[in-house]
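These notes concern the structure reproduced below.
The other protein chains are all here in position, but one chain of the complex has been omitted.
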Amino acid sequence: MDSRRKFIQQSSALGLSHLLLPSFLAKASTKENTPSSKWADGSRLVVSISMQFESGGEPENAESPFPQNLEKGYRDLPAKTWYEYGYKEGIPRMLDNWDRLGVKVTSHMVGTAVLKNPQLASEIVERGHEAAAHGMNWSSQYNLPYEQEKKFIKDGVDAIKNITGFNAIGYNANWLRRGENTLSILQELGFKYHIDDLSRDEPFVIKVNQKDFAVVPYTLRNNDILLIEGKNFSTNQFFNQVKAEFDQLYFESQFKRRMLSISFHDRIGGTPQMVQSTYDLIKYIQSHKGVSFKRKDEIATMALNDANTIRE
Amino acid sequence: MDSRRKFIQQSSALGLSHLLLPSFLAKASTKENTPSSKWADGSRLVVSISMQFESGGEPENAESPFPQNLEKGYRDLPAKTWYEYGYKEGIPRMLDNWDRLGVKVTSHMVGTAVLKNPQLASEIVERGHEAAAHGMNWSSQYNLPYEQEKKFIKDGVDAIKNITGFNAIGYNANWLRRGENTLSILQELGFKYHIDDLSRDEPFVIKVNQKDFAVVPYTLRNNDILLIEGKNFSTNQFFNQVKAEFDQLYFESQFKRRMLSISFHDRIGGTPQMVQSTYDLIKYIQSHKGVSFKRKDEIATMALNDANTIRE
Amino acid sequence: MDSRRKFIQQSSALGLSHLLLPSFLAKASTKENTPSSKWADGSRLVVSISMQFESGGEPENAESPFPQNLEKGYRDLPAKTWYEYGYKEGIPRMLDNWDRLGVKVTSHMVGTAVLKNPQLASEIVERGHEAAAHGMNWSSQYNLPYEQEKKFIKDGVDAIKNITGFNAIGYNANWLRRGENTLSILQELGFKYHIDDLSRDEPFVIKVNQKDFAVVPYTLRNNDILLIEGKNFSTNQFFNQVKAEFDQLYFESQFKRRMLSISFHDRIGGTPQMVQSTYDLIKYIQSHKGVSFKRKDEIATMALNDANTIRE
Partner (left out) sequence: MDSRRKFIQQSSALGLSHLLLPSFLAKASTKENTPSSKWADGSRLVVSISMQFESGGEPENAESPFPQNLEKGYRDLPAKTWYEYGYKEGIPRMLDNWDRLGVKVTSHMVGTAVLKNPQLASEIVERGHEAAAHGMNWSSQYNLPYEQEKKFIKDGVDAIKNITGFNAIGYNANWLRRGENTLSILQELGFKYHIDDLSRDEPFVIKVNQKDFAVVPYTLRNNDILLIEGKNFSTNQFFNQVKAEFDQLYFESQFKRRMLSISFHDRIGGTPQMVQSTYDLIKYIQSHKGVSFKRKDEIATMALNDANTIRE
């Protein structure tokens, strides 16, 4: 029994179990390589926001809040306008909101969405946000042969580069569903990180092709797509849930490195009701000391350069 | 880089990124033809309410909150009474509520519902609301041949005209699902606008048969049918969500033209709990300066006559 | 144009449309036979509570919150204990709650549930509540031939009579699904009312076999089964929604007869969380003047004897 456990058991015997047992101690026993340090730049808690840029790149008759009972051979015209909202209202509104709040975000961009609305893609970058890759098309890649998947990824990153001038170093697969070869391809193509992992509340480093590769975990529970999606959660439920998430992570960040990830999609997170709730949420978070908002490329770089980062 | 972007980047560099960057500036860069002006009549924000009049026109054994497991060959008798509620309680209660609140709304009417309850259809018009068309029957039209679809639309508008005396100039397709010919037929038949589009938070003008045609966007997210439908949202979730929508649009309306669309259906929005929540919601909205409630025919006319309206 | 409409239009022209237009006026135009009077006994608003007594009578492997993936040939043992909760905890807890609150309710009883727990069925009656019929078995009747359906109903009412001594005069079909013959059979068997109708917020009288028969409408929206059912609504959503329903009906009851119907099922409405919310809800309702809580047999009798009741 190590000394920490002895301390815990003695505390318990002495009726001291109500004393705070910090998380970094708890973790130390199960993961000997887990560092107790915080962020290299002195941040107490890092918040990472995603703004997915996908609309305009959706396939014909993509799933939407409309009933999925369209007869074969017809186009789902109202569903198309639901997607158009993403670039006509959603992204511009969110861009204004980030500026009001003074935060920079990461925008994973579907290649075809970039080609459809090049000015908007460029504006995202010009306003200081990170462009990251999200595949050439809005489709699965886990089931593609190696070379086809490589082209699928490379075409997407090239589209972003050509239109916005930004060299994407981060990746997100459709519905997070990477295949067995994806990480190897990403490493080959010069990517520095991916986000298709939900396993931790902080970034970590893995070995891909014998080299370091960063994982900046994504989120489903602080994500408009699962929460809102037409009718699951109202926006104030979203607000309350992510606020609770922040409160706990902020508490834990006294003792160890913590990251809060929040995700929005153009046609969902860009509605007035969601932007209003997001504004209130970010203002609440910003009222706490030591919180910094960072793009995922900054987070990945910081994690890769820090010996205290978890390495799996 | 245009001057707006320079301003944004400099502000950012100077730590001024917390300053408000108004939406109309943001939009200007991506849509050069987007006007920065507000409403022609001086309104700061326009609110458009729909009250769908459909019950009584539903097909035999239409979907309802009851389990969809009825054996073939039987009538769903309790589901029928769920629809009857729409004209026996729902519409009368909403009509009283609109009068209490002093607002006029747009009622898209299914032709067979009008024929089933002619007095109620007439009363809607006599109390100052707009009658708009919603097809002769409660059924799809996107899959009809041109002439059949034209008859389907014309029969509905004739039913409204014959019963209420109102000449409908606005259209809404079943579940918003227009077909490839719908707009052309509407233009032919003398309609001025349709609502089967979710792409913007303001009206806009398109060309149909080389002539102007107005689009007054509908809503799914401020719509009782998706939110309530038996069990998705409670009425206070609906209230909170639409309140957040208003708050954001009211903020944006300082800088550009904005419209809030809210939709109700006879058998859902007409329940006591929904009418109570709607009353509180409208009272909250009315406590803000510069907000006007308009029928969609007024909105369409104003948009068509205004050179600053977005033209796609 | 009748004088009410003239008044409405003149008020509108004079900017008086914000004045209250009471519901009874609004209804008068569409239903000439709608009375403006309130309840015969002077109540301003009547509240009717259902407490369904069904558990113990459920079929083998009845639907429950457990995943519906049980292999054929096995019994769903945990689901059975979910139902047992209905009579071991749910009904006893609700009975205590009704006594704390001083209200009497209507309990629709499945025949086999009564036979399974005769003492509990008797206790419901002995504590002053109404026993009403709900079929001999927990199964559909709309698809039964006339004589079989008659036996199905009669066996259920006999079970109640034999066990509790109560002569049931009210009926509720499984999932409200009566068939084409049900009302005729009920009239033949001496029933005075049924509840399988959602069309109004007050009782009304219909002709069955040329004789008066009362309809005391049920509710889905103030009903634990649709709202809670494992995971749709939390109990405070239920509380808020029914509170909003009451507020509106209480407002309307100034002008016309109104009834609030609320429904609970043994295994759902009888949980501690639901009983706590119900207690708060009823206390809130009881804090308003002129509200009376009545059993459905009392409501039906009052409606049948009152010339001002709506007759369809």
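By written order: A, B and C. Residues from 1 in each chain.
Just so we're on the same page, contacts are C-beta pairs under 8 Å (C-beta built on N, C-alpha and C of every residue); 3 or more make two chains touch, one makes a residue touch a chain.
All values derive from a computational prediction rather than experimental measurement.
In the whole complex the chain that is left out makes contact with A, C. Contact with the chain not shown here comes from a single listed residue; of C:D41, C:E63, C:E126 or C:E312, that residue is C:E126. Checked against the full complex, the one of A:Q148, A:N209 or A:N232 touching the unshown chain is A:N232.
Among A:R44, A:K154 or A:R200, only A:R200 touches the chain left out of the display. Not every partner is drawn; the one left out touches chain C at residues 65-67, 70-71, 74-78, 81-82, 84-85, 88-89, 92-93, 95-96, 99-102, 117, 119-120, 123, 126-128, 230-232, 234-237, 271-273, 275-277, 279. Although one chain is not displayed, its contacts with chain A can still be listed: residues 1, 5, 8-9, 12, 17-23, 26-27, 29-31, 140, 142-143, 175-180, 196-201, 217, 220-221, 226-227, 229, 232-233, 237-238, 240-242, 244-249, 251-252.
Throughout what follows, only the chains that are shown with their structure count from here on.
If the chains shown are joined wherever they touch, the resulting network is a simple chain of contacts running from one end to the other without closing.
At the interface between chain B and chain C, two copies of one sequence, fewer than half of the residue numbers in use are shared by both copies. Bringing chain A onto chain C by least-squares fit of CA atoms involves turning it by 180°, to the nearest 5.
Centre-to-centre, using mean CA coordinates, chain B is 34 Å away from chain C.
Multi-chain contact residues of chain C (touching two or more other chains): none found.
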